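A single protein chain has been omitted from the complex, and every remaining protein chain is retained in its original position.
We call the chains A, B and C, going by the order they appear; numbering starts again at 1 in every chain.
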């Protein structure tokens, strides 16, 4: 019995169809990167929704099987593995959105205009609401009770930024030449990342390589 | 130090450390800043230790209101000890915020010697963090660490513990959430006291 | 990451089992497996193998490398080399722990194999600590770590990356003034006791 929709069209204007297996792999790597990158990465809501659809479809079919059927247990186990990835992925994003909400919202406003948003519309809404609640709370409890010239909620000062210079481990998915490592003494060093090689280095010079899938954080 | 942001409590505590300053101008009604003086006004030329945040703010005025001196732990004699063998130094006694405080201080040290000492000290003492992570017994055997060193060693020890548990045990079991468990514990303790 | 999360990732590896039941192909999201024929080996993800084993539905076929001579060689090589040698696979420790934990009866010489894998692990972990110290001493800005497995890399977190971050921050903050001789009136700073060190 085939419980999966084998081929899924990701979006209508996209001719190319990809298999559930590929979607799962993509999602898993997005999850891993999100967990290990200091900044918030562009969302992969397409992958999440696609997997949720698969889960739903599969759950309906499992219910048709006898409860103790071995296949039903196997499918359930796989689904709970996928649910773990999805929950952990979304939760990781939420905690970054909360922590860095001020700079994320500032940057996201511009990205929304150019259609290159990193957050899903619901995440964006969540971030705005979160910041608003934080501001109101601080105002009510202390700021409003301070002398007049101290009452401002200074979001520039309050902003916490991800440390883009934090060091991360990565594996190169393909060979990349000429990654420039910044050196404080001013002698920048250039290194090549050969396919399959592993490194520890600053996130900043490889941030784009994470986003376009050329390296995997490990 | 990773988080020296506006809302960081650890940065607030670092900037609360005292630093020797010499006042360059009279400050009316600020006599209380010098505990040894009894006058209302603080006179130019007074030497007094004040918190770093205040010193930074006074020093950034145009013209500066204070001249900042290096705290003694960043001076010659201490630097020599640290540069010789940083691992023998008791950071708990020397300064809880040796590196973080030092970074603020170093900004003012034009020769860059403080900065070199901080870097060398951290590099040398990294092996203490390494060994502190391997076994909890060795934490007692090494010289006391600064706050940030302690946090790093504790995080490394957690990794080590999780890993050895993983190696020894079968499946991970689900457990009570951390804050829930701690609040229960505290509640029990409170009930026993009443 | 938690070691169990690394294990979770490692559980996607494919290994071979011999089922004691027969079934048609099963179409999972991560791929199709089967048909299952009692007594015939078949490839499945590690998590599925563990599940079948738990339900006593299969025997595990030990991976090629889980064998004494091979492991002896790996161990010798690891001892001899200054660098990390390439392990049989990226999740060797996860495979070893799960298979030897749940199905040691399926692995010939399981006890010896357990010991020798643990030896290899210990050699590599102590090498890792030495390299971490060396990396910090030599500069602490960049390191190459080929052939380290994910579980091993995970064991260096957060200490190594956070120490490197820390060092960079000290360098950046503490050298601020040095790099850009200041517009400030530095003469207001007493340089009493300036040292001979350079």
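In the analysis below, a contact is a pair of C-beta atoms (placed from the backbone, for glycine too) under 8 Å apart; a residue touches a chain by one contact, two chains touch by 3 or more.
Following the convention adopted for this analysis, contacts and distances are computed from a predicted model.
Comparing "DNA replication complex GINS protein PSF1", "Large ribosomal subunit protein mL43", "Exosome complex component RRP45" or "Trafficking protein particle complex subunit" against the UniProt entry of the hidden chain yields the protein name "DNA replication complex GINS protein PSF1". Of the chains on view, those touched by the hidden chain across the whole complex are A, B, C. Checked against the full complex, the one of A:22, A:142, A:164 or A:184 touching the unshown chain is A:142.
Where subunit B meets the chain that is not shown, the touching residues are 6-9, 12-13, 16, 25-30, 32-33, 50-51, 53-54, 57-58, 61, 65, 170-184, 186-187.
As for the chain not pictured, it touches subunit C at residues 2, 4-5, 7-8, 51, 54.
Within the complete assembly, residues 49, 52-53, 56, 67, 73, 76-77, 80-81, 83-84, 86-88, 90-91, 94, 98, 122-123, 125-126, 129-130, 133-134, 137-138, 140-143, 145-150, 158 of subunit A touch the chain that is not shown.
The rule is short, and it goes like this: only the chains that are shown with their structure count from here on.
Averaging Cα coordinates per chain places subunit A and subunit C 23 Å apart. Counting partner chains per residue, subunit B shows two or more touched chains at residues 2. Residue positions of subunit C touching 2 or more other chains, listed in rising order: 157, 165, 171, 175.
Across the complex, subunit B meets subunit A through its residues 2-3, 5-7. Across the complex, subunit C meets subunit A through its residues 1, 8-9, 12, 21, 23-24, 26-31, 47-48, 51, 55, 57, 141-148, 150, 153, 157, 160-161, 164-165, 168, 171-172, 175.
Partner subunit B is touched in their complex by these residues of subunit A: 157-161, 163, 166.
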